[in-house]
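All protein chains of the complex are present and in place, except for one that has been dropped.
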Amino acid sequence: MTQIKPWLKLATGALLATSVAFTASGCTTTDAVSSGDGEKSMTYWSMWTETEPQAEVLKTSLDAFQKDTGIKVNVQWQGRKVLDKVTAGLLSNDVPDLVDQAYDGLGPTLAKTNQLEDLAPVLKESVPGEDGKTVGDVIPAKYFDVLPTYGGDVKTYMVPYTISNVSVFYNKANKVAPDAPKTWDELLDNCKKALAADIACIASDGDATWANSYWFDYLMNRNAGDGSFAKLVEDKTGASFDDPAVLKTAKQIEELIKSGYIIKGYDASKYPEQQNAWASNKALYYLMGSWAPAETGKYAAEGFEYGAFNFPTTTATSSTANDSIAFGFAVPKKAKNTDAAKQFIAYFANKDRMGQISSVANNLSARPDVEAPATLKDVATILAENPTRLPNDGVSGDITDKGFNASFEKLFLGKLTAEQYVKEAKSAMVAYWNAKG
Amino acid sequence: MATPVLPLARGRNTARPRAGMSAIERSRRRLFWPMLAPALILMILFYLVPIIFAGWLSLNEWDGINELKWVGLDNYIRLSKDPVFIGSIINTLKILFIVGIVTFVFAFGLTMILRDMMGKKFVRSVLFFPTLINAMVFGIFAGFLFSPSGPVNKLLLLVGVQDPPKWLAQDNLFNMIMIVMIWSATGYFTTIIMSAVDQIPAYYYEAAGLDGAGPWTKFRHVTLPLAWDVISVCAVLWTMSSVKVFELILVFGGSTAKPPPTSTWSTALYVFQAAFGSGGDREFGISAASAIVSLVLVTVLTIGLRRMLRRDAVEI
Partner (left out) sequence: MNQVITQPPLRTETAKASHTPKTPTRRRSSRKDRISLGGYVGRAVVWLLVAFNIFLLVWMVLTSIRDTRDIARDPLGIPAVPFWENYSTAWNTGGFGTAAINSVIATLISSLLVVAIAAPAAYVLAKSTRKLSSTFTLLFVLGLGVPGQVLLVPVYIMMAKFQDISHLKMINSIQGLILVMVGLGIPFTVFLLAGFFRSLPVEIEEAAAIDGSSGIRTFIQIVLPLARSGLVTAFMLAVISGWNETLFSLVLLTTSENRTLPIALLAFLDQAQFNGADWGGLFAGIVMVVTPVLALFIWLGRRIVEGMTVGISK
């Protein structure tokens, strides 16, 4: 019997341990975060991770807000997938009072199903510390006008605090083609110069179709006008693909590939490999979101001077609209402390506070009167001088992921000619809508 | 990664009735329910109920927020028209058959080589190890090793290959995924097949040798038939695990925070993307329907494979 004893001990130990663990963990309930009676509070679920500079900025303001108003703020740094958590919360009636993400996250996930408060009244609130100026005065109306509703009833479902955009980035200190091209032909000329100087013209990572399709999206916009991309992919009959502008766009992309303007190996690389190659001066241009400088900072060549220009025009009458991607706050309808959340939105709109997005996090703030960080000076100018549009005209991600991307990928990787592409893309989009029922 | 293993499908009955067992038997009967209940309840809660729930959900349209809407078989009809879903089924079948067959051929080859080799235990352990690691890690490794200016291409350049294959190109991506799978699964199946082959008495080979059989004949007429049961169990195992492939594809093709290209999706990816994808739309109905299809797929394939392999065994 003595042999058995250690095992008995272990078994009892295990039982004890598990029961302790159960009771200990059993205490974690959803009620744990509820505040004491009478005390005002709000919860904020953030798209940032606690250690990111953007989180630092928000933390500073949240602390100040708590001090100034006495409203206790409960923050959870959820990270980029914050909206997954909100939808899960809706299922179990556990939602934050304030949440943030990009319009293309908030819109399809929450605004589409009317889960977000209308924030139009917040625009009329005055910004604390800026005598009399309202939120609507300091954040340009165009960022609100451009928001797609995705079939929901509310238009102003978010208030942006940081803006990204998509433009062509380049090293201003480069010797090959220091001047930014304004038209497509100028861009192609510069590409020739790049090849002559033995560097690539355009950097791209073949697997980042979401980024490569910006080329098609912008060219289509320049060739056929605002809203043409949405019209193209939302046409259930596919007839829009017969528009000669589509073939023209495809041919322009085909030319980039055939002429070898895109960096060698792009069709076999994994993001951000070629992005880094661009930052080390191996390619002239890089069409990307304005997060590119922050992402490549560590890899940039000595003396690299970040510059950007708006996507070139293809005809004299081309649109010059620039893609903007707004990230901002939203307030779920089911939240308990919506007033406190709205109060914070106005509070954060203050120039000094929102300004830290630029000075600390090196992003562009939603306020044009805040000085842009050095690497994004050009981007700020582009945004200020041009009308705003959305990448892919704001169509839902599902349309591009499952309908548009596959055939575009083949075009961009040189597997299809322009003509073949138009045919294949047309049938792919028809099949997509067919499956949607 | 701990892949469940099915025992051989031939059996002796272990619970032999014996004289004097009634006392034990009685106390066992008394303990039957109390001892079984916790596991059984979990089984019902985490397997039976969810499967029934998934079946019901697949007949509805639901975004997880608004009211459920009964749509009957619409979700299945939509799936049948969705080229991405069809593609994900084809990819799953590719994993099952192409990766499966190549892995088995390799596993047998390795078994034959390892049979008389020095340090075979060590070799077997080293080759087995990838089975235990989260496949995500290999997805990240592959992106590094095979990038255009990465180590593999640099090595190829040293031996004079100027124009290396486009490893990570979109239409190669799935092939690369399959290669990584073959590499990581071979060790596991080699280990299983080796232990089966080890059980074959040596005199069979000696007898075959006396009859003048070469290595191939020995393999064909001794090894294969005697290890056949194990092969058929391995096939079932592989069927089950091939339908589950997820992490590797999620990370392999995917850029940061974006879903991997649809051309590489497996059914598991499809289910995940439909319900929790970054596109924003939450289509729990579609997701449940595709999950049910993959359950039917694995059932049909398992039964079919077992039938097929059993008949073959009889022939020999």
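The chains carry the letters A and B, assigned in the order they are written, with residues numbered from 1 in each.
Here is the rule we go by: a contact is a pair of C-beta atoms (placed from the backbone, for glycine too) under 8 Å apart; a residue touches a chain by one contact, two chains touch by 3 or more.
Since the structure is predicted, the reported quantities are computational estimates derived from the model, not experimental observations.
Peer 1: Could you tell which one of B:77, B:123, B:224 or B:309 touches the chain left off the display?
Peer 2: Touches the omitted chain: B:123.
Peer 1: Since one chain has been left out of the picture, which residues of subunit A touch it in the full complex?
Peer 2: Interface with the chain not displayed, on the subunit A side: 1, 3-4, 7-8, 11, 14-15, 17-18, 21, 25-26, 28-32, 49-54, 76-82, 84-85, 88-89, 91-94, 272, 276, 291, 294-299, 363.
Peer 1: Spell out, residue by residue, where the missing chain touches subunit B.
Peer 2: 1-15, 17-18, 20-21, 23-25, 27-32, 34-36, 38-40, 42-43, 45-47, 49-51, 53-54, 57, 64, 109-110, 112-117, 122-134, 136-137, 140-141, 144-145, 147, 150-151, 154, 188, 191-192, 195-196, 198-199, 201-203, 205-206, 209, 215, 229-230, 233-234, 240, 243-244, 246-247, 250-251, 256-257, 267-268, 271-272, 275-276, 284, 287-288, 291-292, 294-295, 298-299, 302-303, 306
Everything that follows uses one rule, which is that only the chains that are shown with their structure count from here on.
Peer 1: From the mean C-alpha coordinate of subunit A to that of subunit B, what's the distance rounded to whole Å?
Peer 2: 36
Peer 1: For subunit B, which residues count as touching subunit A in their complex?
Peer 2: 63-66, 74, 77-79, 81-85, 143, 146-149, 166-173, 253, 255-259, 261-263, 273, 276-282
Peer 1: With touch defined as at the start, can you tell me which subunit A residues reach subunit B in the complex?
Peer 2: 80-81, 83-84, 87, 90-91, 104-105, 107-109, 112-113, 115, 205-210, 264-265, 267-273, 277, 396-398, 401-402, 405-406, 409-410, 413, 415, 428, 431-432, 434-437
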